[in-house]
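The other protein chains are all here in position, but one chain of the complex has been omitted.
A and B label the chains in the order they appear, each numbered from 1.
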Amino acid sequence: MSGVAYHLGDLAKELGAELLGSGDVEITHAETIQDAGEGAICFLANSKYRQFLTTTKASAVILNSTDAKQCPVPALVTDNPYLIYARVASLLYPVSAVTGGIHATAVIDDSAKIHPDAWVGPCVVIGAKVEIASGVSVGAGSVIEDNCVIGEDSKLVANVTLCHDTQIGKRVIIHPGAVIGSDGFGNANDKGVWFKVPQIGCVQIGDDVEIGANTTIDRGSLRNTVISKGVRLDNQIQIAHNVHIGDHTAIAGCAGIAGSTTIGKYCTLGGGVGVTGHLELGDNTHFSAQSLVTRSFKNPGYYSGNLPAVPNGEWRKTIARVRRLQRTNQRISRLEQTACLSQDESDSSQED
Amino acid sequence: MSGVAYHLGDLAKELGAELLGSGDVEITHAETIQDAGEGAICFLANSKYRQFLTTTKASAVILNSTDAKQCPVPALVTDNPYLIYARVASLLYPVSAVTGGIHATAVIDDSAKIHPDAWVGPCVVIGAKVEIASGVSVGAGSVIEDNCVIGEDSKLVANVTLCHDTQIGKRVIIHPGAVIGSDGFGNANDKGVWFKVPQIGCVQIGDDVEIGANTTIDRGSLRNTVISKGVRLDNQIQIAHNVHIGDHTAIAGCAGIAGSTTIGKYCTLGGGVGVTGHLELGDNTHFSAQSLVTRSFKNPGYYSGNLPAVPNGEWRKTIARVRRLQRTNQRISRLEQTACLSQDESDSSQED
Partner (left out) sequence: MSGVAYHLGDLAKELGAELLGSGDVEITHAETIQDAGEGAICFLANSKYRQFLTTTKASAVILNSTDAKQCPVPALVTDNPYLIYARVASLLYPVSAVTGGIHATAVIDDSAKIHPDAWVGPCVVIGAKVEIASGVSVGAGSVIEDNCVIGEDSKLVANVTLCHDTQIGKRVIIHPGAVIGSDGFGNANDKGVWFKVPQIGCVQIGDDVEIGANTTIDRGSLRNTVISKGVRLDNQIQIAHNVHIGDHTAIAGCAGIAGSTTIGKYCTLGGGVGVTGHLELGDNTHFSAQSLVTRSFKNPGYYSGNLPAVPNGEWRKTIARVRRLQRTNQRISRLEQTACLSQDESDSSQED
């Protein structure tokens, strides 16, 4: 994609970054540091890519002051190169404004209130009493059931489903295939047979939230499921009923949060993390990829589980050794007896 | 949501629960035990919430006889409070009856048979020879390919896809984004290049099954993929070709079942469980969240895998110690030699 053109000096001023070299360089687009050529700006934020700095063909690089010493071309110097890059890219590739209107094939209940500045695309279906604010874009194929409310400047890309009574804040982006407000997994057991528990809560999505493709967020069983402002959810995440996610928390793809769990503010969950139900994860807690979280962690910190992959032969032996730990402990106990040393009760007698 | 009103005494009679206190109390809605106010009924089924009992402002509580002693308000006493709650909620929040009809924007093949009592929503597409029974509701944006059959009173919420020849039983609920009958992952290898194996089986869904949002169920490669009656599937579950799931089994979100595996009746699989192919899991087997199941378990029981998350520093040390178990065993063997004790062959010589 080609972007809008800027002088590097103007970008420096606009974004409050330090200019290194000529401000007259014209920036027309962004590229990676290794691919960049004439007119391109790139960034260096991950040390894995530092090897490409001295030979980059970019017209300018965004980097920190240490790396700036080796930069062969003009630069924007900053403590947070990735953030400044994001802002530069937002200027080079501005999101086009929404043109208001309703496509002829959209099916809209008479009682829905669609702001004239909002766009409703082809084959969209909108139920009774839905309220859609100014600047909203509802992409093709989306279904919005009764009583939903969508705040200003939010965007449903395409094929999004909002079940009844879902509330979406302002400037929310929802990617294709996402389902918000589906019934939670509530089942009471009657002598082996499951009886459906009515799910009568709703989903509330705060301002500035982004929700990835095919992510699902269930409605509350009684209380609402709440995604607070600024939260970022990647693709294929499952959020169960009654979950509460605090401001500015980010969750990577394929994670799953079971029912009634509360996650604090400023947390990060890696891809594939699973959190069981009725837990409380405090503010500023962080979980590495594929961790299984089975208890509450209220203190800020970095938490992990799981055995990373190794060559299969090594892994098979490791599993076998883990399975033999009882025997390992028994051997130690026998040695302790022989040496007339006191034994570790917790290891040998009690538990095994 | 506000519901229908009932007197507590009538609910007790209707549901066969023991009435404690006045039966004249009017119940208008349900709430959680901590949020409940005037007119609300709540339940106490999880001991984590017992702390809220003595101060609840609910008009009535559903609980067991032990908890009933401390209950400050009228109550319904029962051995299974969650089930009685589910039934009360079903009365307070009845599902509205389906109004028959076909929306003008639905596209329906001439050879399809739609019962006049069924509802077909906007932008629904229905293929040749599809049969839709009385009371069925097909929500907006759903696609039903040729030769599918949907039994009485089933509901496809919205944006559901049924691929050709899928059979859906009675009173089945399918949530948005679910895909039933997609081709299984069948690939034969021809010197490194994959050749697609035709998937010529179908999917059969029994009566009273519920299927969560964005869950996928592949058609059989030869035999059918079968989901038996009363099964509950949460969101984002992947069921591969030829899988057979027995009556009344419940599977939580993000679980994946590989091809040709059979799961018995009355089983439960926690969130994110992965089951490899061609296995047999017996009736009444239960698997905790994120377990990896790599062999058959035919006996009833509770099975688990995985290392739950701990603080990252502790986890890193644990991983290192697990990786050093070979060295640990060697140290023990050396001690045994020194002490002239017989060594454990399986630990030291053979395997390592």
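The rule we apply is simple: a contact is a pair of C-beta atoms (placed from the backbone, for glycine too) under 8 Å apart; a residue touches a chain by one contact, two chains touch by 3 or more.
Since the structure is predicted, the reported quantities are computational estimates derived from the model, not experimental observations.
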item	value
Candidate in contact with the missing chain, chosen from B:Val61, B:Cys163, B:Ile263 or B:Ala309	B:Cys163
Selected from B:Gly21, B:Gly206 or B:Gly274 as touching the chain missing from the view	B:Gly274
Of A:Gln199, A:Asn214 or A:Ser260, the one touching the omitted chain in the full complex	A:Asn214
Residue of A:Asn235, A:Thr262 or A:Ser296 in touch with the missing chain, whole complex considered	A:Asn235
Hidden partner interface residues of chain B, rising order	105, 107, 123, 125, 141, 143, 145, 159, 161, 163, 165, 177, 179, 182-183, 185-190, 192-198, 200, 214, 216, 218, 222-223, 236, 238, 240, 254, 256, 258, 272, 274, 276, 278, 287-288, 291-295, 297, 301-308, 317-318, 320-322, 324-325, 327-328, 331-332, 334-335, 338-339
Missing-chain contacts mapped onto chain A	1, 3, 30-32, 35, 46, 48, 80, 82-83, 85-87, 89-90, 92-93, 103, 105, 121-123, 139-141, 157-159, 173, 175-177, 210, 212-214, 230, 232, 234-236, 248, 250, 252-254, 266, 270-272, 289-290, 306-312, 315-316, 319, 322-323, 325-326, 328-329, 332, 335-336, 339, 341, 344, 346-347, 351-352
